[in-house]
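Please read the structure below before turning to the comments.
Apart from one protein chain that is not included, each protein chain of the complex appears where it belongs.
And then chain A:
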Amino acid sequence: METLLLSRIQFAANISFHILFPTITIALGWLLFYFRIRYNRSGEARWMEAYQFWVKIFALSFAMGVVSGITMSFQFGTNWPGFMETVGNIAGPLLAYEIMTAFFLEAVFLGIMLFGFSKVPRWLHTGATFLVAFGTLMSTFWIIVLNSWMHTPQGFEMIDGVAYATNWSEIIFNPSMPYRFGHMVLASFLTCSFLIAGVSAFRWLIGGRTEGVRVALRTGVFAAALLIPVQIFVGDMHGLNTKEYQPAKVAAMEGHWETSGNVPLILFAIPDDEARENRYEIGIPNLGSYILTHTWDGEIKGLDAFVAEDGTVMHPRVAPVFWSFRVMVGTGMAMLLLSWTASWMLLRRNKETGERRGVEGLPKVMLFALVGMSFSGWLATLAGWYTTEIGRQPWLVQGVMTTKQAVADVPAPMVLSTLIAYLVVYAILLGAYVGCIFYLARRAAHGKKIEQRVPGSGAAEARAIPAE
């Protein structure tokens, strides 16, 4: 295989591994802050119990996020030097702001958040928790600005093949940024909600029926039920925005080969990139036109519009985009179904006492289903990113530079060797990570109950509190 393909696979592997952990930490930071505030307000042990269990998973995910992120920052130089040489004047400041405003904030206050509970006053610990959560949101903002700019670039001019910034507010508030940022943050909250609900259901099933598990499970299910419709709405808006700026991507997502009106919504098909047509197509007539143009017969540009006169194809390979889009939307629908059913079961009233049935009201099947969906957020997020990123090909920065122009001329065997090394390490770590979460859940369920602790400050309390 040649260097370009290997470098692409390596980049995709690294970023896919990295994104898994921010997806968890972005929202988990805020959920921990929420648990912390509820505890500060009410003094109820169950909030602290939830906090103390999930802070461990946060620490673990954060470490995974940091180390895989460091790998990312070297990737540009080792594999894609052309990227910074061409658009460095724009990408550079955005990355610099991410490091300065976000990474240090998170990294420094993380230490205080994790280990400072009994060393610092309560307000400072709560504040540190807030700043860590805020920092993850800032990271997301800056990196999404950069990524969105690569999809919908504006506010720059090209001089001798190098991009120079002309208008920073146009660069930052580029057309796809608000949608992508919103969609990503919501994705993170959904991923976390399902993880919390799933792991809590697991603890419940194996007998760890504490108040802390109860509040965590309820928080997870209700958050998911509230957010999923918003996510579907934002996703739809995002798609309309993409249709305007990257029509080739939307055509690939829809598997729509020829420009025409009365376009069906294709539910299933096997797109064939060689024959340039769909096989085994099943669709709903005219619904495609309606979703994208809001008229039943609206004309939609097909993939044929992105083939140059000389036959050069300027649109992505259709099958991966088409399929990953369906995986994302399918997962989203499953999330809707599950979280609404679970919420309804939690809110049902007992006929005799008139009280809400709560977690006891969840049948075993539902608990198992929640466990099964623990990592559904990861699936949808990865599928979404694959749609977005593969859909942009052959461009690296839409209309400005192609992926081919950016790649380093490192010998292919060298890239292959590092690719294999990364894949091995990632496979082991992913196994260890998922295993560790369920191990912690088992230990929490069987281990001794966490006693009510008096929140305090200063070294005296630190000594009085038994170590973990």
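Annotations
One rule holds for everything that comes next: a residue touches a chain if its C-beta (ideal position, glycine included) is under 8 Å from a C-beta of that chain, and two chains touch if they have at least 3 such contacts; residues count from 1.
Heads up, the rule we're going with is that contacts and distances are computed from a predicted model.
Missing chain, UniProt protein name: "Cytochrome bd-I ubiquinol oxidase subunit 2 apoprotein", from among "Ribose import ATP-binding protein RbsA", "Cytochrome bd-I ubiquinol oxidase subunit 2 apoprotein", "Branched-chain amino acid transport system permease protein" or "Tryptophan synthase beta chain". Only one of A:Leu110, A:Leu227 or A:Leu396 touches the absent chain when the whole complex is considered: A:Leu110. Here the missing chain is touched by one residue of A:Leu4, A:Val120, A:Met237 or A:Ala445, and it is A:Val120.
When the omitted chain is restored, the residue from A:Ile37, A:Val67, A:Ala319 or A:Ala334 that touches it is A:Val67. Of the residues in chain A, those that touch the hidden partner chain are 52, 55-56, 59-60, 62-64, 66-71, 73-74, 76-78, 81-82, 84-85, 88-93, 95-97, 99-101, 103-105, 107-112, 114-120, 162, 164-165, 168, 408-410, 414, 417-418, 421-422, 425, 429, 432, 435-436, 439-440, 453, 462, 465, 467-468.
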